[in-house]
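Structure, as structure tokens:
And then subunit A:
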Amino acid sequence: MEPVVHLAGVVAVLGGFPVLAGADLRVERGEILLLRGPNGAGKTSLLRLCAGLLPVERGDATVLGCDLAADRTAVRNRVGLLGHANGLYADLSVADNVAFWGATVGASAEEVAASLDRMGLSGRLAPVPVSRLSAGQRRRTALACLVARRAELWLLDEPHAGLDAAGRDDLDATLRDAAAAGATVMVASHELERAGALATRVVEIVGGQVRE
Partner candidate 1 sequence: MFAVMSTSDQTPYVIASYVITLGGIGLYVWRLLARARKIAPQVREEDRPWT
Partner candidate 2 sequence: MTPTPTPSPGRTAVARPTGTRFTRVLGAAVILGMAWLVLFGLFLSPNDEKQKAGVRILYIHVPTAWLAYLAFIVTGISSAAYLVKRTRSLTWDRIAGASAEIGVLFMGITLVTGSLWGRISWGIFWTWDSRLTTTAFLFVTYIGYLAVRNLGGTHQQRARRSAIIALLAVLEVPLVHFSVKWWRPLHQQESVAEGKLSGLMLFSLFVGLIAFTLLYVWLLLHRQRVLAMEDALDDQGLDVALAERRAEGAQV
């Protein structure tokens, strides 16, 4: 079965610096992969590359059957990325944000409502503008947007950061459900005991390279 993500000797450059220096990685469908590694090792760049945001300077990268070196826009609507930034509109309410991001990929109103429910946001928080939310609540909103995306490949960068205990449980449950439903998840995280229990496989990223 063709791997969801296949990287071979991938080099990526950011501001002249090789953030990825020959990364090799294979990820199969349904896996929850944990990417561990010190700051600046290249975790974030790897996720952004898989999402088609970072150009492949050298090497080959195939995600969901799309060759990123040739055209890195084809893969985008099948991938969900939650980076350090939440990608939310501060002036809009929680419900408006999730509805907008769901609509960009054609999610129905029910799916949007389910996503809000899933992350415990359908109550009094829904009409509140994102600008007045706490960091944890914003993270939940961003996750709700990701759930509404129904992506085949989930890419999450330090998702547990800023979440309270309940939030982390919801997150883990969401990721397990997504993997069970056939999606593939890649999580970059420092929190080993938390993410370790969740992951089906752990890899180390050091100096822009991947070590099993």
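To be clear about the criterion, a residue touches a chain if its C-beta (ideal position, glycine included) is under 8 Å from a C-beta of that chain, and two chains touch if they have at least 3 such contacts; residues count from 1.
For anyone wondering why these and not others, all candidates are chains of the complex that A comes from, given by their letters.
Everything quoted here is computed from the prediction, not taken from an experiment.
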Touch assignment for subunit A within the complex, options 1 or 2: 2
Touching residues (chain side subunit A, partner candidate 2) in the complex: 9, 11, 13, 15-18, 21-22, 38, 55, 57-58, 206-209
